[in-house]
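Structure in structure tokens, see below.
Only a single protein chain was left out; the remaining protein chains are all shown in position.
By letter and in written order, the chains are A, B and C; residue numbering begins at 1 in each of them.
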């Protein structure tokens, strides 16, 4: 196996669970409910888009260099840190009747609420591991995703606000007052934004393709209490150059200024060049680079504490290589698997920062730093 | 294409519809609802098990030698010839809420009731074609299947009683008084039996694996009004020899005595050697042979009038060859495609009639003819 | 069915064949050969990405408003109009040994050469129908695709140069001296370009994402004999605005000036917003609009003669709606099916022409018209 002789300079915990892959998003046609003019197919957010990352981590052998944590089931009282009981009850009723749309564009199957509880519980276990020092950083390879879930509405394939619940747990349990969120999923992290918009103790940063999903969400004008929310909408087609510019101009200085005690990464891979939903152009090397930047800041400010929650990413063939790169970087692996797509993507036209992209980033920067 | 130069001695109508393949049986694990101990998978009765028959008929070219009929949507008043309105309303409510189990072991998706209406309408169109002489015989390649549907209960993957509704239509429209049903699906044709048990004008014959599904159904003691119901439960493992014996001892003489004006074949292929649900051992050549026997009787008694409704059969790789053989035989095709599995299966041990099988057939025969 | 009462103002021929869906691209991981570090998966160019268009055309009923042509098998001497015999022999040997990579990134199965012959034959049948007036325009829903195939190299999922062979056939049979090709597949139409680069009688126009595939191909400097080749490389992220600008600034005036006797559209849908390989952002409405522009020019110059060959497009959920829109437009359907994704995509940020896109288009325009 490739990583057999790898050494890892960091203690990275991985939270995975077979049951995460049993969340059933039904035979929707991508993101549309079947009908007489919509043929049943496979939902974009299907198990293989996440399972195959686990497969690759196991097949290459990196798996054996990580420490493994088992998720606990999140009880109602845990979930109520973000969601009202009525939301939990609604999800329960959808599951009981055999599944269906649990909110907006959010299919669920009979077992989905229980599995969503495990996703939340997985984030909490990861948070505890990192806060207690049992691990330096942690990756939660969970389903369903969470960053679109609003307190009272399942949305965008998300049932419960995984990362937000983990943060509330950390605030409550460990009393942290400065937690930063960097969300590079190609869609706006509207759920996380909504939960913490009035909480200056949580800096929420979202890099996303401009106005992709949700509609009319993620604009630069939404700044949050104490300027604690930063949206960086990027033009479609943004690649390596644009994301690096956004990091250097906005993410890095903002994080540095905030001096977080913990960094949370709601990590989607749908900004990859091979994603069916995003129209951006990253390769695994870009995800690796972004991870490294965040790690540098985490090392500087908070003993390297990072918790990654797996969010979107809909390419069953490419998510594995992007996720592996993040895990190799998090764990300080001594060698890295060559991604068969990486050179291919790096050579795509338009990877360098374009004028339009630079202008968009400058607008986001000005909105934040001039405020 | 293989059948390019085929000539067909009969005018055979085929009713097919793309929408039949859009009936969504969800991600059940075979025939079980997903849960925390049942991983989602594919339902046994999925589109590919029927679509691939259509594919093969098209790829080989036989398609062009058939006449094609388009199904009509069956309105409530048509369906009420067998089912109460409450059943239709129940199915509608299941579909409206996004799908789920419509009865017992019967998944449905949002469009399933409308598609089931097309299945019924397809059978009626086929019946009309055969009764008016527009076609000599007809094959309805429909989904969902129908022979397990009870008047007030969706059951065994069946929403509406396709064949039974077609028969009621024929009785009402054309005044036939002797219609015979030969059901060689590996499961008992309990729905058709239930509809016509008190109707001596419909002879219902079911050959099936002994007590496979439904439980405690299909016994030799259920004889119907005027001895018009014949059950032939066969031991598991029954193959070519057993089915031929059952035909020669029971099906052929019973049909001959009844002298039907129309023969209806609820035709499943789950008695094939490659089926996951049946434990019988037929090859496409056996389905061809049984078809020929029925045709001989139809020629003798009713100008060859036969309507075939596609029922079970859960092997995506083998149903196509079995169904093609039936269609070749129905249409009197001048040449037949070699089935790559046929010799393989014909050589399986136990294809000859066994003592146990002979005894079971004798019991069924005695129950009917001695009564 | 939706299109049941549709009327069509044009006679459109459709060439489809079940066998097109039997071309086997094996269990490649997207576009990579499986290995110990590449898990087998599904090739990007798999049957469902094309079959589901046929399914939708059938399910909605537009199918019945088209005339249907059956492809003929292209013999060696036909294929030799573009490819040397050695290329055919090489493909035959790959198929005979059970399949594998037939060139560069081009998987083939045992039957793939025979199916590729049917794709070529389908294009020729379509060309004949349009040239003889049997149809006003025609759509060839074929696999494998063709626009990357070089005379002596299978490339980019393409075995034989379908469209180029059809054009050679038209030149030879009907003596046309001005044939235009508009290729809006998101990848450069390098194969077609290569075949006709020295032939001023064929104007080849390719709109494509800048330097996506093949590497270092499709630049604005490649102009062809008599300025008969136009490349329009567009920045990644190009959407509705960019494509319309490219049409208005380049495609329409160039076609108008060339006054073609026939227009051929190697039509890929991988510039759609939902494609895994392209990073562009079109909706079905954009494909509809582009089709309409070409039709207007075809009406003006060549009695509406258009032949469309299906090329790339890798979203099984969205290709159907894009292709349906093209077929509705070609056939002058009186009503059009609402695309469930269209509004969603139209609202994405960045659909309007950007400065970078305008500049790129201006460069391509200047390169052509100033020469």
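Just so it is clear, a contact is a pair of C-beta atoms (placed from the backbone, for glycine too) under 8 Å apart; a residue touches a chain by one contact, two chains touch by 3 or more.
Quick caveat, the model's predicted, so the values are computed rather than measured.
**Student:** Have a look at B:227, B:296 or B:354 and name the one touching the chain we're not showing.
**Tutor:** B:354
**Student:** Could you tell which one of C:30, C:109, C:166 or C:332 touches the chain left off the display?
**Tutor:** C:109
**Student:** Residue by residue, what part of chain C touches the chain that was omitted?
**Tutor:** Interface residues of chain C facing the absent chain: 19, 21-22, 24, 26-27, 33-36, 39-40, 47, 97-101, 109-111, 114-115.
**Student:** Since one chain has been left out of the picture, which residues of chain A touch it in the full complex?
**Tutor:** Here the touching residues of chain A are 1, 17-19, 21-22, 55, 58-59.
**Student:** In the complete complex, which positions of chain B touch the hidden chain?
**Tutor:** Within chain B, the residues touching the omitted chain are 2, 29-30, 32, 36-39, 41-42, 52, 55-56, 59-60, 209-212, 215, 233, 235-239, 273-277, 279-281, 315-318, 320, 337, 340-341, 347-350, 354-356.
The rule we apply is simple: only the chains that are shown with their structure count from here on.
**Student:** Examine where the copies chain A and chain B touch and state whether the two sides share over half of their residue numbers (same) or under half (different).
**Tutor:** Copies use mostly the same positions to touch.
**Student:** Using CA atoms only, can you tell me which chain is the most central one in this structure?
**Tutor:** Of the chains present, the most centrally placed is C.
**Student:** Angle of the rotation mapping chain A onto its copy chain C, from a C-alpha fit, rounded to a multiple of 5 degrees, please.
**Tutor:** Fitting chain A to chain C on C-alpha positions yields an angle of 180 degrees.
**Student:** Which chain lies the greatest distance away from chain B when centres are computed from Cα atoms alone?
**Tutor:** It is A.
**Student:** How far is the middle of chain B from the middle of chain C, if each middle is the mean of its Cα atoms, in Å?
**Tutor:** A distance of 42 Å separates the two centres.
**Student:** What's the distance between the Cα centroids of chain A and chain C, rounded to whole Å?
**Tutor:** Their C-alpha centroids are separated by 36 Å.
**Student:** For chain A and chain B, what's the span in angstrom between their mean Cα positions?
**Tutor:** 50
**Student:** What parts of chain C, by residue number, touch at least two of the other chains?
**Tutor:** 55, 59
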